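A single protein chain has been removed from this complex, and every other one stays in its place.
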Amino acid sequence: MPVYATLIERIWFYAFRVLCGAVLLFLILPILVIIPLSFNEGSLLVYPLTGFSLQWYREFFLAPEWTMALKNSIIVAPGATVIAMTLGTLASIGLTRADFPFKSTLMSILISPMVVPIVIVGVSSYLFFAPLGWTNSYLTLIAVHAALGVPFVIITVSATLQGYNKNLSRAAASLGADPITTFFKVTLPLIASGVTSGGLFAFATSFDEVVVTLFLAGPEQTTLPRQMFGGIRENISPAIAAAATILIVFSVVMLLTLEYLRGKAEKLRTSVPE
Amino acid sequence: MKRFDMKPLVAALICLSPLSAFAKDLTVISFGGANKDAQVKAFYEPYKKTTGNKLITSEYNGEMAKIKAMVKARNVDWDVVEVETPELIRGCEEGLFEKLDWSKIGNKKDFVPAAVSNCGVGFFVWSTALAYNSAKLKGTPTGWKDFWDVKKFPGKRGLRKGAKYTLEFALMADGVKPGDVYKVLATKAGVDRAFKKLDQLKPHIQWWEAGAQPPQFLASGDVVMSSAYNGRIANAQKDGNKSLKIVWTGNIYDVDSWAIVKGSKNKDAAHKFIAFTSKPENQKVYSQNIAYGPTNTKAIGMLDAKVASQLPTAPANLKDALAINVQFWVDNGEELEQRFNAWAAK
Partner (left out) sequence: MTDTTLSAPPLLTVDGTPLKTRLRHIERLNQFKSLLLILPLIAFLVLTFLAPIAAMLVRSVDNPEVAPVLPKTVAAIQQWNKKSLPGEEAYAALASDLTAAKEDPSQLAEAAKRLNMEIPGFRSLVQKTARNLPMETEPESYKTALVELDERWGDPAYWHAIERNASTSTPFYLLSSLDMSVNDEGEIAKAEPDKAIYLEVFARTFWISAVVTVVCLFLGFPLAYLLATLPTRQSNLLMILVLLPFWTSVLVRVAAWIVLLQSGGLINGALETVGLIDEPLELVFNRTGVYISMVHILLPYMILPIYSVMKGISPSYMRAAISLGCHPIRSFWKVYFPQCIAGVAAGALLVFILCIGYYITPALLGGPKDQMVSYFVAFYTNTTINWGMATALGALLLLATVVLYAIYNRLVGANNLKLG
């Protein structure tokens, strides 16, 4: 704000900031209000707080339905992430390596799991896999979750590869490294941040997925979001707030990791190789 | 680079997936909430203790789709499911449930007649009744006519989001005697009449889907009156919500049954489990934990008067009650549910 600003400019300046502050508040407030409720003594999910208690965390970590849901989420999301990361990274390398006809069409098909309505993915995979007897299985759930995570890996890895200097691979090859050594020793370390952030997106996609799980998973594959979905619908208790708080802490960790990686990638792109 | 071809690996991964469906412990699926809590105390825990077998238990909201998909795929991993009677009969007709071997379960004569059928064993009698919050409502409603009277009793109403029961209640509110409800509903004009009556109340309705919702809505004041499962209201009273009350006039009762999913790999254990839950001493514990009536006539005598008076099977509560017409809902259920859903979405 320059000193020579007129009154109208000043008013506009502050009004604009107030508006933006309100939008930020709108974004962040709902996430903050649920945290205190998880420490509340009462059994209803309402303010005002009646007293401090850790009983809802006890329930979350001890009640079999919550521990099973947590366990399932910890099985499914990493599984989906590994598949999405591996296949997505290979494909991204293939996509940036050469030009071929229908490349952009192919690209949009590979990204389409991100935009196809999730209910359609859920219903179609349910109707497709049920006659084969593949529903109620971890592997099917992991596979479909991986398909949902693939677009994120493709997008981030392709973006990172665009900044990748191909001469480095050529140099490695001319020094006698075979393509696989070149990939693991030269390419992968340089695009690692992109691969990891794509993986984080894929992980978050699976970790937060409820609709496909609703259709495909049996009672033994109930994941954390699925358990919360049932809870919100039927029996809203502060245990949900406890689960939510844990998930929020989790997303903060993921977000900070991602920011760290982004910073690293930025440095990589701008720094001069020694 | 060829060594990076993932196809065989993916194919192998996918081929592995049916392996995860190996034979396992008995899986019992029931409606959740307070009903399941009572089942845990009365059936699941004692069953595990006396037989030493494990149980996998989970809940659902009565959707037949999962059962149908399992049976069609011949990949059944639910063994015993709790179903309402129209679904039981329809599922039996469509071959979704196993025909039961009653010799393994017990003497048919020990059960109330509605609990006995080819594919199912009724294990409790429950009722959908009018419930209200006396702390938030001025005056005492006496029946479904008052439920529709938003002038005399202002405030929101809760109803189950579905045609079953809702149409019957609408007709009773419109002055149809309980005994004539299904006669009227069997005609196109009668169905139109029920929907017309529902139109009047539509702006004041908050729909519920799970049995745990009505007591929550009533306690929080979101609605002042609601249709509700009597057991859920009784449990809420026990938990301290003393102001929740039930009006028994015009309640509709039904039996919930166990059925064995066709193609279950644990048929023997399933029969044993059902027989276990049919024993009078176990049904007694169930009724003590949630106010639903036992189907084993021997269990009725074992309950003390205070518990018995809260059950749908108590003579005073049966006086103005209506038994669900199973055949009507078997024939018309799907069509009316679709029409209802279309109506509700408008």
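Worth pointing out:
Note that the chains take the letters A and B in the order they are written out, and that residue 1 is the start of every chain.
Here is the rule we go by: a contact is a pair of C-beta atoms (placed from the backbone, for glycine too) under 8 Å apart; a residue touches a chain by one contact, two chains touch by 3 or more.
The model shown is predicted, which means the values in this text are computed figures rather than measured ones.
Within the full complex, the chain left out of the display is in contact with A, B.
Contact with the chain not shown here comes from a single listed residue; of A:I34, A:V76, A:A172 or A:A217, that residue is A:I34.
Listed by residue number, the positions of subunit B touching the unshown chain are 1-2, 4-7, 10, 14, 63-66, 68, 90, 93-96, 161, 195, 206-207, 220-222, 331-332, 334-335, 337-339, 341-346. Where subunit A meets the missing chain, the touching residues are 9, 16-17, 19-20, 23-24, 26-31, 33-34, 37, 45-47, 83, 87-88, 90-91, 93-95, 97-100, 104, 106-113, 115-129, 143-144, 146-147, 150, 152, 155-156, 158-159, 197, 201, 204, 207-208, 210-211, 214-215, 225, 228-229, 232-233, 236, 240-241, 243-244, 247-248, 251-252, 254-255, 258-259, 262.
The criterion applied here is as follows: only the chains that are shown with their structure count from here on.
Here the spacing of subunit A and subunit B, counted between their Cα centres, is 38 Å. Looking at the complex, you find that subunit A touches subunit B at residues 44, 46, 86-87, 90, 126-127, 130-140, 143, 179-180, 218-220, 222, 230, 233-236. Considering their complex, residues 1, 3-4, 6, 10, 13-14, 16-18, 20-21, 27, 29, 32-33, 56-59, 69-70, 72-75, 77, 209-210, 212-213, 216, 220 of subunit B touch subunit A.
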